[in-house]
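Removed from the display is one protein chain of the complex; every other protein chain stays in position.
And then subunit A:
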Amino acid sequence: MSTYYNPADLAKFGNITEWQSEMGNKFFAYYAEVFKDGALTEREKSLIALAVAHAVQCPYCIDAYTSDSLQKGADEAQMMEAVHVAAAIKGGAALVHGVQMMNKAKELSM
């Protein structure tokens, strides 16, 4: 079966530097810096990444940050709660635009 997404491509992520090494390398250096232990723990950052992966609907990131969250010591409850945070923000983001819809509807209505 051929699909747009191939799980094996995840391991080839690093290859993006082939066609633009300077920007690619800068991105990876930045990426590595972002995920270091800091004011947030590595596990907390991994859970944030997992939530964002769901919000941006990137299957590669979901794959990578499910493994990474497990590796950093997160359990199933923490991981599912992270997904709910993404869902709440995405759902809330759609709903809050309802105010815009209401404004426009009111503007156009008698």
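What we mean here is this: a residue touches a chain if its C-beta (ideal position, glycine included) is under 8 Å from a C-beta of that chain, and two chains touch if they have at least 3 such contacts; residues count from 1.
Just so it is clear, contacts and distances are computed from a predicted model.
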Query = Name the chain not shown, per its UniProt record: "Possible lipid carrier protein or keto acyl-CoA thiolase", "Glycogen debranching protein GlgX", "Arsenosugar biosynthesis radical SAM protein ArsS" or "Hydrogenase"?
reply = "Arsenosugar biosynthesis radical SAM protein ArsS"
Remark   = Of A:15, A:57, A:71 or A:103, the residue that touches the missing chain is A:71
Residue numbers in subunit A that touch the chain omitted from display = 37, 41-43, 67, 70-73, 75-77
